[in-house]
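One structure is given here, and the rest of the page talks about it.
Every protein chain except one is present and positioned as in the full complex.
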Amino acid sequence: MISRRTVLAMGGGLSLLPWVGRLVAQEAKQPSSGGVLRVAVYDDPRSIFSPIETGDLELTIGSKIFETLLRLKADNSFEGVLAESWKYSPDGTQYEFRLRDGIHFHDGKPLTSEDVAFSILQLGKKYNAFGSTLFANVTSADLPDAKTVVFKLTKPMPPFPFLGMLAAFGPIAPKHLYDVADILKNPQINKPVGSGPFRFKEWNRSSSIVLDRNPDFREKAQPYLDQIVFRIITDPGARAAAFEADEIDAGVNSPVSKADLKRISELPFIAVDATGNKATEGVNALEVNLRRKELSDVRVRRAISMAIDRAFICNAVYSGMAAPARGPIRSDSFLFEPALPELALNVEEANKLLDEAGYPKGADGWRFTLNIDPNGDDLNVIGEYIKQAIANIGINGNIIVSDYATHNARIYTDYDFDLSIQVISTLVDPQISVFDYYWSKAISKGRWQTNATDYRNEEMDKAIDVAESAIDADQRLAAVRQIQTIAARDLPLIPLVEYESHNVFNKRVQLGSTGPVWPLQNWADAWLEK
Amino acid sequence: MDASSSQAVRVRRKTTPWAFQVAVNRLKQAIPTIACVLVVNFFLVRLIPGDPVDAFVAKAQGADQAFKDHIRHEMGLDEPIWVQFGIYLSKVAHLDFGWSFQNSAPVLDVILLRLWPTVLLLVFSIGVSLLGGVFLGVTAARYSQTWKDRTIAFMSMVLYAMPAFWIGLSLIVVFSVKLRLLPVGGFDTVGSGKTGIAYALDVGRHMTLPALTLGLFYLAVYTRLVRASMFELLDSDFVRTARAKGLSERTVLWRHMLPHALLPLLTLVGVQLGSLLSGVIVIETVFSWPGLGRLTFQAALQRDYNVLLAILLMSTVLVVCANLIVDLLSAWIDRRMDVN
Amino acid sequence: MEPLLQFWRRYRQNRGAVFGLAIVLTASAMALLAPWLFPGDPRRIAGAPYIAPFVTWQFPLGTDQLGRDIFVQLFYGARVSLLVGIAASLVTALIGCTIGALAGFYGGRLGALLMRGTEMFQTIPDIMLALVLVTILQASLLSVIISIAIVSWTTVARVTRAEFLKFRSQDFVLACVVMGMPSWRIIVSQIFPNVLPPIVVMTSIIAAGAILAESSLSFLGLGDPNSVSWGMMTGAGRSVFRNAWYVSGIPGLAILMAVLGINLVSDGLNDALNPRRRER
Partner (left out) sequence: MTPLLSVEDLHKHFPDRVGALRAVDGVSFQIKPGETLGLVGESGCGKSTVGRTILRLYKPTSGRIVLEGRDIAPLQESALRPLRRDVQMVFQDPFSSLNPRSRIGRILEEPFVVWGEGRARDRRDQVVALLERVGLGAEAADRYPHELSGGQRQRVGIARALALKPKLIVCDEAVSALDVSVRAQIINLLVDLQRTLGIAYLFISHDLAVVEHVSNRVAVMYLGRIVEIASADQLWSNPIHPYTRALFDASPKLPAAAGQKRAVLEGDLPSAIDPPSGCRFHTRCRFATDVCRRVEPIVWQAAPGHSVACHHAEALSMAEAIPTAQQNGILKGSRHDNASAL
């Protein structure tokens, strides 16, 4: 999720077009066993040892082998996977999980509370690049017995983000196999052994990863599938062709371009699902560098916002599978502030604002020049559009394309940018990934996807503090809404569009239990229709 | 004249096997090249802006400085650059190419796994296009200034002028999507469990389209070169002599002219080798071919220094070897021409 | 004037070359006339996205995914593509000729050193060099041109060196040495004119290759995002190749024609410049 590519690929269940099929309402059929599920993925994962990984690819593949304590359901409630039950202290500093009975790793050893504590505190917190932040407050765990683990937090954390975090980034691995030195360089990480419904079989680099059915899975009939094959197909056009040629059964996180999706979805054997990534999709926004004099004026930022025709981006770049954004949190989230105004196109007003701000058009027709830093296929196209859009208000845009590492170094280390096009992904809860863009304490040179705009506002900081520690759901909701209101007023980031992510299937694929992070579920109950 | 006679004197004195001589000479030249490449590559790679640690944690927006420092240490990038260079040299001397953090595997494993699909693809497509190019080039020379020659010349130019991904995408649409004759990409059918000849056929089916795409481009290049060389030779004295002797046109073309035309072709193939890796990136991307070209590009984007350095070194060695083979072949053809 | 006419008479005999010249001239005319025919930003959003070609007179070749006029972009693209072709081939020829001439003329240790350097450049995969350059200089026309030049000069250097080696020991060059002519003058005024024909032919082929290479770089995302070139258009339109072929298809055709044209011209030049071919 965290990767740009994923995030790019994520979208919402807005379902703006009638032709997008939905699988949620599948009528219940009797599952049948057997068959090989062929899934397209866009690249080699870094490793399949998901307890130390944060990439969508690594987690998508790893989640079939390593399971998490719980999973998120479509109604934003949680369901136990390894955990049978959980509870938390009223001050939000202690979370207790009770494990199910009879859970074994692939090597036959039982899964205990010690493995859970090890996976979170030793692997996740230390080696998962995301974990040091994610689990920053989680400092220790009590293990009253083999079935119980109690995480202790130094700072209160609301239950939704904490549980959501564990659901997405807390795969549990056996301590007896992975408590080794130098885990990043240890060949052991290429022999994943977990408790999931599938076992690792082989990894033909750049070609495929094969998982076999775990015959000893705790649910006797499950998993239904004999095998899952992840086929690595880097080119989106080739992925589309593979669907058309029936060489692929499924692809997650927008496996094909929006333009291709439209064509493919018209095939009789293809189904498109737009709900399976709901909890991890996001919003595209312009990060504005407030260190630059012109941009430090909110009128200029508003003018830029007004120059952008968001509906055009939705249609031209996302083939209609997107909606104009109003704030950093998607409008379909339960945390969304409905009172936010729509961001409408108004070139005339924008020009007026800029004149007022004291930047009249020069002899050459330009007021000033701004660099635009997009990164990634769709974002590059948006960048070209932004260049044209701000030309209408007399701002000369200069697009700078660099590869991912250089791009992020420019934005987050050197702060050498004017407008950067960024995907703000929600990642289950905005606390995990959205607030840092606005929080003045998150201005941290060299740290990616945090506050690079140099936006500092005490009111905002206070609201974020409340939102991050309020245990009471209503109190938290109020704070989150306040954050959105201030963000819309100050515009340190200019929201562009919230777009739809989709999973694509051959119609014979039956998903089993669905959810808003379906790619990260263990797929024990997915099956193929004969 | 002195020059020619001293040449003659030298040739006569050769007692060691000529192939050995050529090889030793070439290798003597290669050693300083490889040494330079080692140094230049090391620093060239460091010239790319962007931090490998950043690239490593790219998938984690929250990675903090402590974690980055930790990774930097694990990667050995916290040492001064000269120390790193020293370590690199001593490792290379022991044929240790290090660990790829981006692939969670030893660099050598990563590269070797990717090497052979690329080599297979290249050998196949270049081999076929060499044969085709020679055949078409000679045919064009034989029917010079007729419609056959013109058609060959024109077709090779058109093929040469087409962007490779165009050809690739079009072939996929026609043969895979519409006709469903061939797979859209990949190296083999995953999980088919095929072995032996069945497996080879399976790989062959997967290779057909990428090899065709790549091969068509090189076919165009080689055809043009052979044709041009043959045309140059049509006027030369030895060809006139051969014709005057009453040898058949076929003998003149294939026996007398072709060896001369092959020399520049061989040289070109040898010279091109360094750029072949780049050439296949596009093809490998379009056809999901698990090859080295893509790995190079990917490693560069990920700033995976160890993988990059190993690939660069390997490509140097590859080029040196290829040049050696070209030298040997050229010398062999030279000798054959001498005998003639 | 007279030699030029003679040259044209020889050139004219190759009908393909005349056709090629027509293409190249057309493209040049497009490039020159673009700002005059279509003033303003060629990348401006002019209409609805994905209008097919030959549907409306307003957009004779249709529009791309942002509703930009493909016809207009094609004219402006000619400017950049030809510029890349010409500039890259000239820089290539300059580097290649200099190094090849020095290595070929002086030979010895300097020559060996230069040739080792050349060989070294040949072993480094092009794409690495291009990537390093593009990331250092940022994706711009200049870096694209330099990248292409840096990866193609080695061929020119080798050919130039071989030619210089051939001529260095020829009697007319020795005569110049004997009369006390300085080396630079011998290189420039005596040998170079003799070496020029193969280099001219080669340079024109490199120009064609540069136009292709620019499209490959764009395909890999290393092109200049602020200028519209045929390669850029083709690369950007690739993602919608299946749905709107014309977005990448039309500029791709333009590349095909231009590369074809330049190659035909270079063939014609080869014929016309080759003294042996003259007598035919």
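Each chain gets a letter, A, B and C, in the order it is written, and its residues are counted from 1.
By definition in this document, contacts are C-beta pairs under 8 Å (C-beta built on N, C-alpha and C of every residue); 3 or more make two chains touch, one makes a residue touch a chain.
Everything numeric in this text was worked out from a predicted model, so none of it was measured.
Of the options C:Leu94, C:Cys176, C:Val200 or C:Leu253, the residue whose C-beta touches the omitted chain is C:Cys176. Against the chain not shown here, subunit C presents residues 170-172, 174-183, 185, 190, 193-194, 275.
Convention: only the chains that are shown with their structure count from here on.
Counted as hops between touching chains, the shortest connection from subunit A to subunit B is 1. For chain pairs A-C and B-C, the one joined by more C-beta pairs in contact is B-C. The mean-CA centres of subunit A and subunit B are about 40 angstrom from one another, to the nearest whole unit.
Note on chain placement: the centre of subunit A and the centre of subunit C lie 44 Å apart, centres being C-alpha means.
Between the Cα centres of subunit B and subunit C there is a gap of 23 Å. For subunit A, residues that reach two or more other chains under the stated contact definition are 237, 241, 403, 406.
For subunit C, residues that reach two or more other chains under the stated contact definition are 131, 135, 238, 241-242. Considering their complex, residues 3, 29, 32-33, 36-37, 40-41, 44, 47-50, 150, 153-154, 157-158, 160-166, 169, 173, 228, 232, 235, 271, 273-275, 277-278, 281-282, 293, 296-297, 300, 308, 311-312, 315-316, 319-320, 323 of subunit B touch subunit C. The part of subunit A that touches subunit C in the complex is made up of residues 236-237, 240-241, 257, 259-260, 262-263, 312, 315-317, 377, 380-381, 383-385, 387-388, 391, 398-403, 406. On the side of subunit A, the complex with subunit B involves touching residues 2-4, 36, 38, 43-44, 46-47, 49, 53-55, 58, 128-130, 132-134, 182, 184-185, 187, 189-190, 204-208, 210, 227, 229, 231-235, 237-238, 241-242, 244-245, 247, 403-406, 408-409, 413, 433, 436, 444, 446-450.
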